[in-house]
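Just one protein chain is left out here, and the rest sit where they should.
We call the chains A, B and C, going by the order they appear; numbering starts again at 1 in every chain.
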Amino acid sequence: MPLSAYLSLAAVLFSIGLFGVITRRNTVGILLGVELMLNAVNINFVAFSRFHGTALGMIFTLFAICITVAEIALGLALVILLFRMRRTSTADHIDWLKG
Amino acid sequence: MNGEVLAFWVLAVGLVGSALNVVLSKNLFHSVLWLAAALVGTAGIFIALDAEFLGAVQVLLYAGGVITVVVFAIVVTERLVGERLSQTSRRILGGAVVAVGVLAMVLNVIRRSGIDMPRPEMTADITKWMGISLLTQFLLPFELLGVLLLAGLLAATYFARPEE
Amino acid sequence: MTGTSAMSPLLVALISGGVVLGALTGLLAYVTLLERKFAARMQSRVGPYRVGPHGLLQPIADGVKLLLKEHLVPDAADKGVFNLAPVIFFIPCMLIFASMPFAPGLGVADLNIGVLFFLAVSSMEIVGLFMAGWGSNNKYALISAMRAVNQIISYDLPFVMAALVPVMLAGSMKLSDIATAQQGLWFIAYPVIGQLAFIAFIVAGVAAENRTPFDILEAESELIAGFRVEYSGMKFAFIQLGEYAHVIGTSFLGAALFLGAWAGPGPSWLGPLWFTIKALLVFVLFTWVRWSFLRIKVDQILSISWKLLLPLTLLLLLATAVVIVIRSGAGV
Partner (left out) sequence: MNPVTLAILALLLPAGAFLLIGVLAPLRRSGRPAAFLSIAAVATSLAAAIRTWQLASGSVEPIRAAWNWLPGANGPLATVGVLIDPQSSLMLILVTLVATLVQIYSLEYLHDEPPAAFGRYYAYHSLFVFSMMGVVLSPNLLQLFVCWELVGVCSYLLIGFWYRKPEAARAALKAFWTTKAGDVGLLIGIVLLYRLAGTWDILELEHMVKGGTLATAGLGVITFCLYLGAMGKSAQFPLHVWLPDAMEGPTPVSALIHAATMVTAGVYLLVRTEFLFHQTPQVLLLVGWIGGITALLAAIMACVQTDIKKVLAYSTVSQLGYMMTAVGAGFAGAGFLHLLTHGVFKALLFLGAGAVIHAVHSNEMHDMGGLFKRMPQVATVFIIGTLSLAGVPAFAGFISKEEVLGATLAGGLTGPFVMLLTGAFLTAFYMSKVVFLVFFAAPAAPGHAHGHTHDDGHHGHHGDPPFLMAGPLWILAIAAIVIGVYSTFFHHAEPEFASPGWLTPVAVAMGLAGIVGAYLTYQTRTISADTLASVFAPIRVAAVNKFWLDDLYLFIYRHILLAFARLIGWTDRYIVDGVLNVISAWTLDGGDALRRIQTGRVGDYIFAVAAGLLVLMLWMRGTL
């Protein structure tokens, strides 16, 4: 398959993730959308890496995956904490920053 | 149609389907499961791109670890509410417009960029190369990553600790 | 996958996969019998004896019985998830055999990253397990699933660490390379390191397989049967088969990592046989542990993993690295 096929697939995934991030009300749901977007980016990295014949992108993806794991752990800890404080995991109810 | 094309299309359709289910499913738990499917599909794409190691890491870390943690979080929070988490969406139209717009833009760029190039033959063992460069060229980022993970672990533990 | 240039690699993989799958199903069926017999002996019983000579047909009878049983689905269950869970659980348990080389050149796919593949795929099993626990909409099942997640995450790390010791000694993650590296000396015979790593591997393996003494997720006195409490018929069979497949897979992995895989006396075509025998020995070891120890509590399980096993395996890895450096230094 050509490179553009992989890139297009990643673009579709990215857009779907974006849609999820925008439309979800639940914090965990938003996190899932973010995960999809990150995955799309990783696909791009690996595809470029493979087609350029260099493994740098793959190293980067490796780092990205690890960092995402850390991010997820932290994000979920925050969700649980928020839940404890506000009894909700709906992002719309968390509006302390309201102007 | 050779194996690669077939694999790609199967994976692509599966991926897009799972991803759509992630964002459209009313049930948060189902969303997570679909995300697991999507992540495994991504691992498949990695393998199709000859990055077996990354595929395995993806499955091991993401699909195994992350999904578990996510599910855990849902269950914990849900149990605290005492009711099923159904999640509603909003701004579906706006979100769809924006997402489709972005997609159209990106696809347009990809189409016009003329980026296609021949896929070079594999010459070296990527896994080996990655292992060596992780401990030489990228040693510092690698170590920093370790520190980051530790910090993340501590922070998560701190945040999620029971209230005294 | 050598010498088959006429056929496409995909086809070869499919065929060998089918062969392995068939052989495995048979093996799995009879492993249950082996365990039951062994357990019975340990408890001074006879075990299955009626179906066929010495109960040899018992697995077949069991299979038929499970096939014919009614499929019960609880009303409040999340039906899609409930029905899909056994399959999701079963597939990774079978997939782990894909990277297993039963003899030089004999296997579905002798992957470059064989050990990692095994670990990655077996970690997927937890998703199916959780689906089962959650989809049943049963408190016991859910609690069981939660415990499973806890335990499996905790024991994944020491398991990986223990498996990494042979990987480091062999300098490769490819299982056939590891097997070849043990032609002279099995890794279990490596002074100190080998034995400790093997013990850690067995302990973590037992935990990963959710077997006694780490079987809190199906503790029948508290949770009835844990996550599979609502399952019956073929779905139950899938879960059972998956579990056994996982155990056998782990046994094969242990044999490959520590016991020299197919190495043994006699002509080379006896290799698969030796390999299977060694794997069954590891399996018997698992079973022996299972029927000898008492179940321990959740917090004890976690303590053992995080406070004991993980630091020890980390030290072991360090020691291995030192050994490797010294060895290569002496070699040069």
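Here is the rule we go by: a contact is a pair of C-beta atoms (placed from the backbone, for glycine too) under 8 Å apart; a residue touches a chain by one contact, two chains touch by 3 or more.
No experiment lies behind these values; they were computed from the predicted model shown.
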Ask   = Which chains here touch the chain that is missing from view?
value = A, B
Ask   = Which residue, B:64, B:95 or B:152, contacts the hidden chain when the whole complex is considered?
value = B:95
Note = Missing-chain contacts on chain A, rising order, are 18, 21-22, 24-25, 30, 91-92, 94-99
Inquiry  = Tell me which stretches of chain B touch the chain missing from the display.
reply    = 90-91, 94-95, 98-99, 101-102, 105-106, 108-109, 112
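As a convention for this text, only the chains that are shown with their structure count from here on.
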Remark   = Rounded to the nearest Å, the gap between Cα centres of chain B and chain C is 27
Remark   = Chain centres from averaged Cα atoms put chain A and chain C apart, in whole Å, by 32
Query = In whole angstrom, what separates the CA-based centres of chain A and chain B?
reply = 7
Request  = Check each residue of chain B and list the ones that touch at least two other chains.
outcome  = 53, 57, 65, 72
Task = Would you give the residues of chain A that are in contact with at least 2 other chains, written as numbers and ranges?
result = none
Query = Given the complex with chain B, which residues does chain A contribute to the contact?
reply = 1-9, 11-20, 22-26, 28-29, 31-33, 35-36, 39, 42-43, 46-47, 49-53, 55, 58-59, 61-63, 65-74, 76-81, 83-84, 87, 89
Request  = Would you mind writing out the residues of chain C in touch with chain B in their complex?
outcome  = 8-10, 78, 80-81, 111-113, 116-117, 119-121, 123-124, 126-127, 130-131, 134, 142, 146, 149, 152-153, 156, 173
Key: In the complex with chain A, residue positions of chain B that touch it   = 4-5, 8, 12, 15-16, 19-20, 22-23, 28, 31-32, 35, 38-39, 42, 45-46, 49-51, 53-54, 57-58, 61-62, 65-66, 69-70, 72-74, 76-77, 80-81, 85, 87-92, 94-96, 98-100, 102-103, 106-107, 110-111, 115-117, 119-120, 123, 126, 129-130, 133-134, 138, 141, 145, 148-149, 151-153, 155-160, 163
